[in-house]
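All protein chains but one are shown at their positions in the complex.
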Amino acid sequence: MSSGFEPRDPDYQQRVRESFARQGLLATFAAQLETIEPGVVEIHVPFSTGLTQQDNFFHAGVGIAALDSACGYAALSLMAPATRVLTVELKVNLLSPAVGDFLIARGEVVRPGRNLTVCRGDAYAASDDGSKHVATMLATMTGVAERNA
Amino acid sequence: MSSGFEPRDPDYQQRVRESFARQGLLATFAAQLETIEPGVVEIHVPFSTGLTQQDNFFHAGVGIAALDSACGYAALSLMAPATRVLTVELKVNLLSPAVGDFLIARGEVVRPGRNLTVCRGDAYAASDDGSKHVATMLATMTGVAERNA
Amino acid sequence: MSSGFEPRDPDYQQRVRESFARQGLLATFAAQLETIEPGVVEIHVPFSTGLTQQDNFFHAGVGIAALDSACGYAALSLMAPATRVLTVELKVNLLSPAVGDFLIARGEVVRPGRNLTVCRGDAYAASDDGSKHVATMLATMTGVAERNA
Partner (left out) sequence: MSSGFEPRDPDYQQRVRESFARQGLLATFAAQLETIEPGVVEIHVPFSTGLTQQDNFFHAGVGIAALDSACGYAALSLMAPATRVLTVELKVNLLSPAVGDFLIARGEVVRPGRNLTVCRGDAYAASDDGSKHVATMLATMTGVAERNA
């Protein structure tokens, strides 16, 4: 596979989809899961006025939440069955105003680990005439056993 | 004043309120400005199912967006008139699940600067039986001249 | 105790001193352990020309390494016996040039945890006529069992 990672759970895509579907905030954002590969997840968020900052662009918080989720699910895609993912910490640099019809948030695993997984994320604001790199993230994720497992 | 900072714009509170009111995302969150002092801003966000993660707690993205705004407005409160604030970058550690009736996001200026202002933020999940420290942030803000100024 | 934390290992000071004494880089810096309390460690580094950046101030790397060690040992002071500490990640904002006769790096535990401990650190450049806040850090530490334990 392109990412070079082997999933430990053959149902990793289903696991990511189920967790995604339970997130109220991502529904509020009308966010869509566009890519789920081992160690790589991409989430798209269409523009709407309920997601703006004071200049009517995407609020940085939307991009950060989408990147956090994309990184978290990229990490989860490599975790053992019956594990859920938590964000330990994240750091993000905002590179440009997020002006566009939709946001693309792509998370990738840099280093999977037994306890901790390091991910990077990049967000792009896209419209018909191209896309622009608007944010870059470095994040630490951890896996914990499912409560009902 | 308690924070020890002197605002350069006597209308700093009005400036923060006007910018806050233009943010679609904060309206989506039903966020409230609770405190505006020189170098200190506090924002409250009531719980709702549209703001949750997969376990029905506050999504980390809500706390991060609220902390980003609280830190940004804390920085703006010390900036010259006709300036607006942009987030350069932020880093946040998530300390506990954000379970509660509302989130309190408090931003404080650590070091104001001509070009860059360093802030820290702390978020608490609160309910009738107390509050819990759920996140801590370190962020860099910058001021740019208002477009129409 | 002032920090409000209870050490789990009564010999925490000895454990910190022994680990500190094994660090070649801290000897190169002529760094001194000045404070070891539960959850708080302070390290001092005297100025020397071997520790400078291009303007003959303390190199940021010296302050960052000292803060990393102060935060790591603050975390270690609260860990169980026969544990050693590793830095997961850190983020630091440099606030001012570090001009002075010595550097003070103070690390404090924000949130101790079973697997992960979150710390903050602050560095000051000090001389006879006072001290200046030159850096602030937010870091994540983890404990692992001693190899020979």
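Structure notes:
Think of it as A, B and C in the order they're written, each chain with its own count starting at 1.
As a working rule, a residue touches a chain if its C-beta (ideal position, glycine included) is under 8 Å from a C-beta of that chain, and two chains touch if they have at least 3 such contacts.
What you see is a predicted model; the values in this text were computed from it and never measured.
In the complete complex, the hidden chain is touched by one of C:Lys91, C:Arg106 or C:Arg120, namely C:Lys91. Within the complete assembly, C:Thr52 is the residue of C:Gln13, C:Thr35 or C:Thr52 that touches the hidden chain. Although one chain is not displayed, its contacts with chain A can still be listed: residues 91, 93, 95-96, 110-111, 118, 120, 133, 136-138, 140.
Not every partner is drawn; the one left out touches chain B at residues 88-89, 91, 115-116, 118, 140, 142.
Interface residues of chain C with the unshown chain, by the touch rule above, are 19-20, 22-28, 48-56, 59-62, 64-66, 68-69, 84, 86-94.
Operating definition for what follows: only the chains that are shown with their structure count from here on.
Put simply, the chain farthest from chain C by mean CA position is A. Work out the mean CA point of chain A and of chain C, and you get 33 Å between them.
Centre-to-centre separation of chain A and chain B, using mean CA positions: 23 Å. Residue positions 91, 118, 140 of chain C are each in touch with at least two other chains.
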